[in-house]
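If you scroll down you'll find the structure; I have some questions about it.
Removed: one protein chain of the complex. Kept in place: all other protein chains.
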Amino acid sequence: MKHLTARRFTSVIAGLLLLLLAAGLLGLVLGPSALSLADVMTALSQDEGAAADIVWRIRVPRIALAALVGACLSVAGVVFQALLRNPLADPFILGVSGGAALGGIAMLSLGSLLGLGYAAVPPAAFAGAVVTTVLLYLVAGTRGRVSAANLLLTGVVFNAFASAAIVFLASAAGLTEGARIFLWLVGNLSAARLDVAPWLVVFLLTGFSAAVALSRSLNVLALGDEAAEQLGIPVAAHQRILLLATSLMVGAAVSVAGLVGFVGLIIPHLLRLVLGPDHRLLVPAAALAGAAFLVVCDTAARTLLGGRELPVGAITAIVGGPLFLALLRRHQLQVLAR
Amino acid sequence: MRGFALLGALCLWLACEAGEPSREEAPTSLRVVSINPSLTAILLALGAGDVLVGIDEVSAAQQPELAGLPRVGGLFNPSLEAVVAVAPDVVVVVPSVEQRDFRGRLEEIGVRVESFENIRLQQVLENIARLGELVGREAEAGQRIEAIRAARASAERLTAGRSHPKTLVILQRDPVFVVGSGGFIDELLAATGARNLGAAFGEPYPQVAVEWLIAAGPEVLIDMTDEPGDPLVFWSRWPAIPAVAARRVLHLDPEIVTLPGPYLDRAVESLVEALHGRSVAMRLSGR
Partner (left out) sequence: MSLSLRGIHVALGERPVLRGVDLEVAPSEVVALVGPNGAGKTTLLRVASRVLVPDAGEVLFEGRALERWGRRALSRAVAVVPQDTGTPFPFRAGELVVMGRAPHQPLLGFDRQEDVDHAGRALERLGIADFADRSVFELSGGERQLVAFARALAQDPKLLLLDEPTAFLDLRHRVRVLRVVREFAEQGRSALVVSHDLNLAARACDRLVVLQEGVIVASGPPEEVMTAELLSRVYGTEADILMAPDGRPVAVPKGV
């Protein structure tokens, strides 16, 4: 009988690690300014000079942040899909992203009035995420257990409210703020600074650890809340922990990069198709694959148009959009066949 | 709030139509609505501020003395009703894409609209002349035009023999927008002895990647953004930029340098000082 063995786990994870390294290498070598591979190699051992500045102070931070954000979004996607029992759920469904976006955009629009620069935006976004998570839990949780239907409805309502508020702020904004708000809504890493990285790492590790620790629960939850309860899983407690963990990850990712779409939707779904739905493998795989994916997308965003930069969310949308349609069709056919 | 000045500059690179200048004599009790801060500034510089009966939000923000005037909306969403309510004789606009539609609607209801393109320096000078004619201040207009021309010629002469530093004018950070080629700021940079690296792009206000900027190696950075704090601190993240290493990262007042308005002679002076130092700039005005 086939099941998940340590051997299979190790080989998959090792393969994905190599993929991530390859993506990172690609990101180091490619960029809008023409640096040859030799230039990059010498720059790596230097601390000064234009090439070193480009490699160490632009490309390396971008790769690191893209990897962290990609990992956060993918792992959150896996967990949300399990919590909502829907393989096409997106971590942005739950409203936490709306709250984070609203916080960030409010700071983008009004920050100059308060004399605050761009550096104030990520903390504001994260505050928005935290507030939303608390509100979400208060509203959607009844008698301790958070039902999937309640979560979904509450999330949709929150997102609608946040969208309305964002539209209002965007309409009232000037040209500069308007352009930045647009970039935030699409998902963009060009403005992100490496000093947010430690926070991102902390939240990623927290969320990731929770998801890994509760991988078996994630599997069993697929059977339904009652069945999981009857198999000894403390469903309410685990749902609460997982919701909190993923909210932290989504909040952190959105605070840094804005609403980068499709990563949290496509990577978990694709990996499940290829590796199977066992979360003990899926969660760590999603972290690595999501990281690699976003690093490649961000490299493309930086490089495709020469001197001009595209927001990374545009690339994930171009890649992810058609892929999502294909997956949706496949899913519908599967449902019909059942 | 200064950032709003950039709105005036940045809308210039959107597609626009040519406007037909009018040759009518301006009556003494002329009522004018201005929907562009550069045009408002020109009118004020000509001493004709009293013809203004309505202005846009950005003009109001830039010119505190006009605070009492009725507002007719923002640069990109002016209000038809507000304009009509003040019964203007003429509305002066800069024909951006958004205002083209607005202009059509005004003309439909019979309001006279005068259009002023302000991308190139010559166009700005023509605007000063036309507005001078419109409000009967031809003499003042002539003075301003002459001042700007003289400043430019003087600067060209003064800086001809000097070194021409590689320069970038930063209009916005995150993402970075710089002054490119074909606009009046580019012309001023050329006149004041700067080698505008942004001219490599064919457009007036391109977006650029920081990587490109570092590779281009500007010797002088003129940061016009309205972010708080010393711009040198921001750009010090990339110490390999020659301008950072030489501590030649400067902040200039956007209302002087990036506004296609009546005081471009002061813009020339500012730029000369930024690029070549105070002593050279003083020789400019002491000509």
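Should a chain be cited, it is by its letter among A and B, assigned in written order, with residues numbered from 1 in that chain.
The definition used in the following text is that contacts are C-beta pairs under 8 Å (C-beta built on N, C-alpha and C of every residue); 3 or more make two chains touch, one makes a residue touch a chain.
Just so it is clear, the structure is predicted and the values come from calculations on it, not from any experiment.
Considering the intact complex, the chain excluded from display touches A.
Touching the missing chain, out of A:114, A:160 or A:231, is residue A:231.
Across A:86, A:150, A:163 or A:206, the single residue that touches the chain missing here is A:86. Note on the undisplayed chain: of the listed residues A:219, A:247 or A:303, the one touching it is A:219. On the side of chain A, touch with the chain left out of the figure occurs at residues 1-6, 9, 85-87, 212-216, 219-220, 222-224, 226-227, 229-234, 272, 276-278, 280, 334, 337-338.
Convention: only the chains that are shown with their structure count from here on.
Here the CA centre of chain A is 41 Å from the CA centre of chain B.
Those residues of chain B whose C-beta lies close enough to touch chain A in the complex are 1, 3-4, 6-7, 10-11, 74-76, 172-175, 201, 206-212, 214-215, 217, 226-229, 237-241. If you check the complex, the residues on chain A that touch chain B are 31-34, 48-50, 52-54, 57-59, 112, 115-118, 174-176, 179-180, 183, 188, 190-191, 302, 306-309.
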